[in-house]
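Of the protein chains in this complex, all but one are displayed in their positions.
Up next is subunit A:
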Amino acid sequence: MADAVRESPVTTLDERPAPARPKRQRSSLAKREGRAAYLFLAPWFVGMGLITIGPILGSLYLSFTQYSLLQPPEWIGLDNFQRMLEDERLHAALRVTFTYVFVSVPLQLALALALAFFLDKGVRGLTIYRSVYYLPSLLGSSVAIAILWRQIFGTEGLINQLLALVGIQGQGWVSHPDHALSTLIVLNVWTFGSPMVIFLAGLRQIPTMYYEAADVDGASGFTKFWRITIPLLTPIIFFNLVLQIIGSFQTFTQAFIVSGGTGGPADSTLFYTLYVYQRGFGSFEMGYASALAWFLLVVIAGFTAINFLAAKRWVHYGD
């Protein structure tokens, strides 16, 4: 990543020595192309400004106000942030969200890597398997799947019916405070497809000569995996880790549907974003909700920064 920043392809192109005349021509051409590029990019910039940056800055202002949506915001300084210290439901939401991130992300990545590893070994019909395993990633965050999940893990759902066949008396998984979060973790782990596809692409890029050399030296399968595959895959692992952590912190749909928007049973699936939503749209506390959203931004930025700092110790970029 750092290397990419240091020598971006654009600067190398410009610094390439060229005869004086053609260079001037090319640069005016480049200018025209540049203008065209900006023209094509304009819709994105407008969208970015209006839909993303504008509201983000707006919510920063709102986080210092009391705002009930229907009346103009009223400046209250740091009160919202002070309130966060004593808000017990917020603390419950933080516990739920951290548990979810720290349990589901490693599990999901491990499963994705394991499956990618086996698929990479030359399974027949790879494209079919790849598509099949990828499918949950597309569906996983959809409302339909969340509803299905609620049914499957319900007191009289599929899981319990299967358990009943082997004589085990199941229980309501999504409605028990001790198990509801686990069902959502399982749901997230199940959507391992997109990291798996990225792992698969990464595995394909590892030159076979390393393995051949290791074979000559008589290395075992495990040694090859541990000493060659994993180190060369660390940039990909890192990439997936960063993306999945950020994504998991922002989980909303599944929790909203499975708990019917309540974060229940007994706040056991009260994800941070769900709590933000409840404060904002349930209790008309947009100011406090904005403050909560900004705190989440800080937490995610913090974890991403830690990730990048730690990456220096364990991520190897081939060259």
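Everything that follows uses one rule, which is that a residue touches a chain if its C-beta (ideal position, glycine included) is under 8 Å from a C-beta of that chain, and two chains touch if they have at least 3 such contacts; residues count from 1.
As a convention for this text, contacts and distances are computed from a predicted model.
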Inset, instruction - Would you mind picking the UniProt name of the chain not drawn here, from "Extracellular solute-binding protein", "Pimeloyl-ACP methyl ester carboxylesterase", "Circularly permuted type 2 ATP-grasp protein" or "AB hydrolase-1 domain-containing protein"? - result: "Extracellular solute-binding protein"
Legend entry - Options A:34, A:106 or A:260, residue touching the unrepresented chain: A:260
Legend entry - Identified contact with the non-displayed chain, of A:142, A:155 or A:223: A:155
Inset, instruction - Tell me which residue among A:29, A:42, A:56 or A:201 touches the hidden chain in the full complex. - result: A:201
Legend entry - Hidden-chain contact residue, picked from the options A:129, A:225, A:239 or A:252: A:239
Inset, instruction - Could you list which residues of subunit A touch the chain missing from the display? - result: 1, 3-4, 9, 68-71, 154-155, 171-172, 174-177, 198, 201-202, 235-236, 239, 260-262, 264-267, 278, 281-284, 286, 317
